[in-house]
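Every protein chain except one is present and positioned as in the full complex.
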């Protein structure tokens, strides 16, 4: 009983904070807004820790909290499923959220929307917790949509910037595509299982898996039910976790303030898709087709999004593309049935990627909101803490032995190597190549920002502005919108961009650096501590289901594992390590030693560069085919259907009919009492005639 | 059996203690008022409210959950009755609070008799709710009606009010006649007027169905008048419009609960065997009501009149739940269907109280402010109350996650479960038409320029109550289950 109250406390504490900060955002002072929200999240974090201890002791829980609505045989409930998987996510979400809350005090210091911002991020924490703690699909969907909503609000937080508005609209629309698949999947589950409760669905799944098919066209060949459900659910995950081709919104989401880029678009929300697939492991295990689909999508994302990171000049976009690539890694791990590895990577990634984002944010503060890495350089002298922590983050990201990222990423690569599912071969190539690419762009950014020549504070950064405008102005909106974006960016640039000539960057206040240090610690050690229990122990037993007969990846992986220390020392003999080292070395050579080489490559490989510059033309394609097509269709429907048929005949026609009828009814309501009485008599008469003659 | 042999049992008064308490207090308040010198009648007002609270305490204390009969089986005490009575007291308390400011500005209404009549009307409704005899149904109804006629006419110098009272009285008398005639036919067919006994005799068979159906037509007509469904609805717009708004508020809320109760008592408890017949009749009335109510409401420019037509359509919708209890001789869904109706009527009363309360809130200085025009730009004058009104309108329109949505949803579910898909479609269609005029109110409040920029002044108690009312509409939309369970449980223990 006590524990159940604690479960309830975890999501409710941030909600209360969000409500106080949000409802009274115009009234309460700033210190109160951040105090209540931080207190709320801190309470949630603490409670999650207690629950973690409790779950470690073997006390899992699955039960309803509140019955919302009974509709026939369906019960719509709010319920919690607390097991190892949930509790891992709860710890990650609350601790990263807590760090981000503290960090925000420094980052948003001068922003007029200070209270609103705190309210949003606390609300996000609540929604995310509802998502991970749910024990049924309905609540999952609620959390899913709620985090989407908050993400939408936060991307457009600076709502006076047209680029922010376009970005949040884009995120909203792309996520609708994913959610469409997701809700279809949930609908299929409800239709075939008759319940939305996880436990009941999982229990019934094997029996339905074998012989149920869905006929797509008439009576012909069908698709296995499980495959259909899993792929539809995964389409939802593709939207939320930004997998190709639904990834286009994530880079643009960097329009939002940096703290939320760290919290939502790196550490937590975008991993909701990964979490969901891991949670649904009993379903995914039943369909090899769906798993192969997952592998292919994941490996494409892992490699090709990494390439894009190489040519970005906006510090946040580099990190954003690396997030996309890492999400691809996690997806690949899911596809090869190494769910626990995916979750493990999710956790380590949450820490080091939040660290990298917050570090980038710290640099941005130091640079007075100039985000172009070509204007930086040599910052390590001025911002030592930021420098060290960013270095730690980058090392973790590229998988340096003993750092957290090494353990998770290496396990993914090994498990892909061991898988025999269709698509695994391609995936192995992708993740291997990805290692090199990751190392290259991470250290490109690191060197350009912290080392080398000091390029900031130069008056003549007009060129940089133009470049910045180009990155910001998206290809997916109309020429008119484009012009507006340029314009806004220009005014924005005039307001506060970069350092004045002669001005030096400075280290950020302690509220910013403290979270960096706090996140740097797990970024280093969590992998070493976590790998043995999480991957090879019984940690996820009961929470994640793997069909070891069909997909023996984890078992084989366990054979190769001889302890965390041995794994790290052994790494030196593997190709992975050398690929990463090569990436670092090459970036050092290119950007520190011979900056002319990248320029030369850029001019030689024009078409390739243009392809990358335009992000493989995904945005263009969407703009022309989907947006253009939709506009064309819309115009057609508007002119022909809406204006002609609906407005002209149905609406105006029925309005006319209703008006006429209403006028007649008014005429009856003459005010004469004998008319009224007579109407009543007629009523009795009609009833009498109808029934008496029948009887 | 001769008279001398007749066994008489002393009635068990405990069951009817709430009614007795109410009657005694009403008489006492009538006398107490003679000694009140205060023009505002604060003492009378407080005493009335305390009486209602006291009645609630008595009802609550005597609730047993079992079905008990007394007064020679003319009175039934059961959970359904107790729940409805508690809701009734609550409604009347709220109504009196809302009306307080309004009647103080009209010296002819601000008299002790107003409160006494309110209590007598409440007593009448309590009698209806607990009736187990056609005669008591009728007497309760008359007690209620007579009090209402007088209350409508109370503002003597207002011509519309007097006219409305006259119409209400004459048409009400006609309806009473129909009801009585129907009852006499049922007596003729079954030889008893006791509701449970009628049900028993019908079960045995051996009754003249022809005569029974004939009586049923009149009975349904009489009930239909009380509910205000087409074609017995003609009084509703005129009376709602003409009556002082405080009285309209009263008529539009509490009697709906009592009307629901007598439908359950007479048709379900007494004449369930005749369900196929009365269900068809009610379907006819219900469809007509939804059609005429929703469509005619569009043409109205007066808010009270618009709400009157909306009341007609809502009562039509509520009846849908009553018509789907027995389908093809199968009463499996009866509980679901009737409890959905009960939920509908309770939430309608809640929402209706809020909307008419808002008209009272806007009316100031002895003037009505019941035209749609008067709502123009309400958002600029008071964003909070505009938001409350908006929630009320959304709920009435049945927009999800307000309580009205769940009410409609559960009724429709019962309709579909009983196999009347076409009926559900018709209901949804007319509800969609109905959305138009509710949303028009919202549009007027939010997008039109105010013609009157005076801020809204209201006593604190009214503000709090109005806010609570609005929030209840929203909260019950999010947490409808508790109320739904109460309705289902009360019916389960009483049918």
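To keep things simple, chains are lettered A and B as they appear, and every chain counts its residues starting from 1.
Everything that follows uses one rule, which is that a contact is a pair of C-beta atoms (placed from the backbone, for glycine too) under 8 Å apart; a residue touches a chain by one contact, two chains touch by 3 or more.
As a convention for this text, contacts and distances are computed from a predicted model.
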item	value
Per UniProt, the name of the complex member that is left out, chosen from "NADH-quinone oxidoreductase subunit J", "Phosphoribosylformylglycinamidine synthase subunit PurL", "ABC transporter substrate-binding protein" or "Ubiquinone biosynthesis accessory factor UbiJ"	"NADH-quinone oxidoreductase subunit J"
Candidate in contact with the missing chain, chosen from B:21, B:71, B:187 or B:446	B:71
Hidden-chain contact residue, picked from the options B:59, B:91, B:136 or B:190	B:136
Touching residues (missing chain, whole complex) on subunit A	674, 678, 681-682, 684-685, 688-689, 692-693, 695
Residues from subunit B at the interface with the omitted partner, ascending	2-3, 6, 8, 11, 23, 27, 30, 71-72, 74-75, 111, 113-114, 116-117, 120, 123, 127, 133, 135-136, 139-140, 142-143, 146-147, 149-150, 153-154, 156, 208, 210-211, 213-214
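In this text, only the chains that are shown with their structure count from here on.
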item	value
Parts of subunit A lying in touch with subunit B, wherever the complex brings them together	67-72, 658-659, 661-663, 665-666, 668-669, 671, 673, 675-677, 679-680, 682-684, 686-688, 690-692, 694-695
Contact footprint of subunit A on subunit B as seen in their complex	166-167, 170-171, 174-175, 178, 209-210, 213-214, 216-218, 220-221, 224-225, 230-232, 234-235, 237-238, 277, 280-281, 284, 292, 295-296, 298-299, 406, 409, 413, 417, 433, 479-481, 484
